[in-house]
Each structure stands twice: as C-alpha cells, then as structure tokens.
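Missing here is one protein chain; the remaining ones are kept as they sit in the complex.
Which chain is which? They are A and B, in the order written, and residues in each are numbered from 1.
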Amino acid sequence: MTTTVSTDPEPGPAAVVRRGRRLRDHTTALGAIGGVIVLVLVTVAVLAPVLAPYDPAERAGTPFSSPSPDHLLGTNDVGQDLLSEMIYGTRVSLTVGIVAAAAAMLIGTVVGLIGGYFPRLGAVAMRGVDVVLILPFLPLLIVLAAYLGRSIVNTVIIIAILIWAPTARVIRAQVLSLANRDYIVAARSMGAGHGYVLWRHVLPKTMLLAIGEFVAATSGAILLESSLSFLGLGDPLQESWGSTLYWAQARGAFLTPAWKWWVLPPGLLIMFSALGFALLGYALEQRINPRLRRS
Amino acid sequence: MNARRLGLARLGQYAIVLVVAVSLNFALPRLMPGSPLALIAGVEVGEMSPEERAAVTADAGLDQPLVVQYLTYWKSILTLDFGYSFRQGTPIEELVLERVPWTLLLTLTALVVSAVVGIALGAFAAWRRGGAWDVSSLTVMIALESTPQFWLGMLFIALFSVSLGWLPSFGATTAGADLTGLAWLADVAEHAVLPVLTLSILSIPAVYLSMRYSTLSVLGEDYIRTAQAKGLRPRAVMLHHVVRTALLPVTTVLALRLGWAFGGTVVIETVFSYPGLGRLMYDAVSARDYPVMQATFLVFTVAVLLANLLADSLYPRLDPRTRV
Partner (left out) sequence: MYERRITRAGAPAIGLAAVLALGACGSDDGTEDAGSAGAGGATTAESLRIGIMSEEGNLTPHTYATGFPGLNLTMLSYDSLMQIDENGQPQPWLAETVEGSADGLSYTIGLADGVTWHDGEALTADDVAFSVQYYQAGPPGRFATALGNITQAVAQDESTVVLTLAAPDPSFELRTLADVPILPEHVWSGVADPDVAPFDETTNVGSGPYRLVESDPGVSYSFEANPEYFRGEPKVDELVVVQFADEAGATAALRSGEIDTMMRSVSPEQIDVLRGTGTLDVVEAPEYTTTLLVFDTAVAPFDQAEFRRAVALAVDRQRLVDDVFLGAAVVGNAGWVHPDSPWYDESVETVHDPEEAAGLLDGLGLTDSDSDGIRELDGAPLSFELLVASNNALRMRLAELIGEQLGEVGIDIEVSSVEMQTLDDAVWPGYDVAQGRNYELAMWGWSAPSQADIGQMASLVATDPAIGNLNITGYSDPGTDALAAQLDTELDTTAREQVADELQQRIAEEVPFVSLLHPNGAYGYNPDVFGDWVSITGSGPMTKLSFIPGDGQP
C-alpha cells in the first residue's frame, strides 16, 4: 500500500533523454542476454523428447549412481536419469512460470485498470490488494492446495493467486497517471464511454507495462514453484527442478558427493532461468517506463 | 483536502485492512483441512470415546458456534491474552516473546548488512553507470535475486558445517552448554553467521537495485549538473549531494523490509533449525495449533501493516519535493 511508486520523482525531460541514451547500451545488452537465455530454455523445453537421453520416468539405471557416459548427471534415488529429468524439468518449470505469471498479469491488470480508472471502486480494490499482501503466505497456500488439490494446473493457480497483487498496484499507478492526461479528459468530455476510453486509450498505454510485469513475474513464479516443491507443498511427483531438489534433500544428497550432480544443476537452472526472465523484464521495464520499479 | 484529513483517511483505510486481514487470520486455520484434535488430545486420539472427544473439543472452546469463537478471538486480541497453545500448554505470549528476539537478531542484522552493502554497491554502480562494474554487478545482483533461498542455505551447511566444520549448522545457541557473558555472545554470534549470511546475500539485490536506480535519477537532476558545472569535484558531488538525496527512496524499501523481518524467514529458520517466529508459525500450521497460528499471523500482519504505514509516512517527510 505504499505509494512509493506513484510519488516517485519525475526527472526533467533532459535527464530522461540523457540517461536514456546512456542506459540503452547496457540495458539492451542485458535484455539480449536475458532473451537468449529464455530462448535457449524454451528450445530445450520444446525439444525435450529429442534432447533427453531417457524418459525421465523410466528407471533407467542403478539408483544413486554417479555420473557416467550413460548417465551424464548420474541417477536419482530410483534410478531415473537426472540429465533427462533436468531437460524435462524445463518444460514443467517454464510452463508453470509462464502460465502462472500470465494469469497473475491478467488478474493484476484487470484489478489495476479498474482500481486506477474508477477511483471509488479502486479504493476498495486496492484495500483488497493490501489484504492479500499482508496475509500469511504459508497457511494461505495450504488452504488453497487443500481445496484445489495437487496438480500442475492447481500449482499454477495457487502461484497466480499469490503473486497478482503487486502487478495490480503497478498497473493502477500507471492508470492513475494516465487518467488525468489531457487526451483522456478530452475523450471523456467528448462523451466517450468508460469502456471505450479504457479500451482505446488506457489499455494500450498500460499493455507494455503489463508485459514487463509479466516477464518479471515469470522469474518470481519459477522461484516460487521450486520453493513450493521443495517444501513438499507443490507436487513432488511432477518432474520439475524444484521437485528434483525435494528428492535430493529427502534422500540426503546435500550431504553426499552427489550434491555436485544432483543438487547443483537444478539450483543453477532455477537461477539461470529466473535470471533470464529477470534480465528480460529489467530491460523491458527500463525501456517502457524507467520510473516504475517494483519495490 | 488538508494533510491532516488525508492522514486520518489513510489511517481509516489501514484500520479497515487490518480488521479484514485479522478476520481472515481467524478464518484461515478453520478453513484448513485436518483438525487440532490430535494435537489437543495427544496421540491416543483414535482410542477416545465420542464423549471424551467431545469433552476435549469443548475444553479447547472448539464446540462453540463460530460467531462465539470469533468474538473470543477478538477479545483475546484486544486484551492481548492469547491463551494457551494446544500443543505446549504454555501461554502464547511467552512462546511468541521467546521467539521474537531470535528472529529479529537474524532479520535485523541481515537488514543492516544488506542495507549497507546494497547502498554502497548500488551507489557505486550508478556512479560508474554503463561501465563494466555496473553491468557485471547488476547481472550478479539479478542472479542473486533469482536464487532459491533453501538451496543456498543447504549448500552453505554442506560446505561450512559438514565439509569444513567451521560453523554450527543449526540452532541459536549450543544446547546445554550453559555459557554466560562473552562466551555466550560469541556462541550466539557463531550460530547466527550462516543464517544471516544467507539472508543478507539474498536481500542485498533489492536494496542495490533501488539504490542504483534512485542514484541514477538524482544524477540526472538539474542541480547536480549545476554543481558539476560549477566545477565541484565529482567525488564531492557524489558524496554530498547525490548519495544523500538518493537514499531517500531507498529508506521506504528498507521500511517495508522491516515489516517482513517479523515473519518472512520461515524457509531460513527451517533450513537452519533456528528457533524463530517463522518456525513457530510453520510448526503451528502443520499441527493446526489454532491459537498459536492466530497469534503468529497477527504479529506478522501487524508488523507488515505498520511497516507500510511507516513507509507511507516516511516518504513525504524525507523527500521535500513530494510535499504538498
């Protein structure tokens, strides 16, 4: 409920131009790196069946084996090939991340639009956002999981429910700043309906921002999925990176030499993919509206 | 609208949010599947007769209509008398108060560390904007922000405790050691190193990013460029004007983090078996210890809300330009 976002200082036009030019260089570079990472991951996810040496569900080798030419990253506690698990895990982690972030963006944008455009309704909506933000996360999670059941779809829904609120705030701040712009006021005074103004004038101006939010939220969603799986609150039976870590922890891999091939890769992959989306999101955000940083 | 009325309206909004959130805190435990019966009755719950079961339920006040339970709940909040834990038979204030210092030790230390490091690195990166240091530190920070907490914590334990044997991996003190004075302090410090390190490393990025951004905007301001034009040395300008001004928005970020300091460390406290509030909450949730759940949720909710209030009220005070 902080108003940091909306009260951020407005640098003078000259500053924006000046900094814009300077920033663009490395912002673009970082964005490109992020883009490449995301592209690689998406390719791996799509081509998983081709790239993976084994079916990740298949008990392909001796349980707990160290890396060998047959199993480049060794096998897990039931003899499943860890490399194949990593490759297929890309699918689950990316899907969960992207879909959950998209859902969160949708909810957040709608609430943010309404909240910013209709001030009275907006006040109520924003108090709702506040409540969501201060509720204790863990029990909320268990309640949701209990009523929705465990499945990948529900993990997506749960994550979306948990992360839409900040997006709503950012979008609302943007809409608030738009709502008083001359052309919006003009459109209204010319008798344009709310729906029309929202659709024609407000939405297009916030869409880019929403996309930036979405990309950044994807990174958060991937992290969240891994934490959920690790705590046993996701679905450990899904082949995601988080669940690989859950099993590594459950079967003591952190304390054996196996951490090098069982613990490090999934953690690095989570970091890597979250980084990819975060860089992309950062670049987009700087480009779209350098004044709106998520707090 | 004058400032005072605006402030009152804001307070009113906070009050409404608080009431709704606190009510949801009452509802959440009861919406969760499972029951605290096993916890209250002990492990023999399966063997109890229906009458005994009813007696136990009544004893815990769980046979009352929800409305009555809800009113009792508000009464317990207003009188700050939260009753007894289903599990431990100890007064809840005691439980909570015992845990708060430990959690704060971790989170406040980490907050200070991440504030100092984040601000310094952020300002430096902004000063050298576009340079190799800026780009590389920015990338590292974004990568750190993307690191799973539990994973880093476990790797630290595997490395520093198990492989190297340098630091203890669990707890807040050495159990049963009966240390006093400086030895005790050293013991506490030693136990806090790994959790604080993990927490700090992962909270630096947020401070860094906001400081870096804020410094960049200040650097673009007219008066800074005027100062530079007047021939002041860049370092002096940086220290005297830029950093000072740029710190203002960062303060709100820190204020918000302060709220999370009370309850945001469940994962770290679990990984390091640290006796803090987060773990008290987690254990209560797993066991459905309603009174403890409610009390810890309340602490958490109020802390976050106060932090928001603080951030909200700090901002206009700190930044003269936003004063109306």
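Operating definition for what follows: contacts are C-beta pairs under 8 Å (C-beta built on N, C-alpha and C of every residue); 3 or more make two chains touch, one makes a residue touch a chain.
Values in this document were obtained by computation on a predicted structure and should not be read as measured data.
*Asks:* In the whole complex, not just what's shown, which of B:Val243, B:Leu280 or B:Ala311 touches the removed chain?
*Replies:* That would be B:Leu280, which touches the missing chain.
*Asks:* Hey, which of B:Thr103, B:Ser217 or B:Thr270 is the one touching the hidden chain?
*Replies:* Of all options in B:Thr103, B:Ser217 or B:Thr270, contact with the hidden chain holds for B:Thr270.
*Asks:* Give me the chain A residues in contact with the hidden chain, please.
*Replies:* Counting over the whole complex, chain A touches the hidden chain at residues 59, 63-64, 77-78, 142, 145-146, 149-151, 232-233, 235-237, 246-247, 249-252, 254-256.
*Asks:* Considering the whole complex, not just the chains shown, which residues of chain B touch the missing one?
*Replies:* With respect to the unshown chain, the touching residues of chain B are 32-35, 37-39, 41-50, 52-53, 55-56, 59, 84-85, 87-90, 95, 154, 157-158, 161-162, 165, 168-172, 175-176, 269-275, 279-280, 282-283, 286-288.
Just so we're on the same page, only the chains that are shown with their structure count from here on.
*Asks:* Centroid from C-alpha atoms only, then distance chain A to chain B, rounded to Å. What do you get?
*Replies:* 22
*Asks:* Touching chain B in the complex: which residues of chain A?
*Replies:* Per the touch definition, chain A meets chain B at residues 1-4, 7-9, 11-12, 14-16, 18-19, 22-23, 25-26, 29-30, 33, 123, 127, 130-131, 133-136, 138-140, 142-143, 146-147, 219, 223, 226-227, 230-231, 242, 245, 249, 254-255, 259, 263, 267, 270-271, 273-275, 278-279, 282, 290-291, 293, 295.
*Asks:* Which part of chain B faces chain A closely enough to touch in the complex?
*Replies:* For chain B paired with chain A, touching residues are 13-14, 16-17, 20-21, 24-25, 28-29, 31-33, 129-130, 134-135, 138-139, 142-143, 145-152, 154-155, 157-158, 162, 209-210, 213, 216-217, 219-222, 249, 252-253, 256, 263, 266-267, 281-282, 285, 293, 296-297, 300-301, 304-305, 308, 311-312, 315-316, 319, 321-322.
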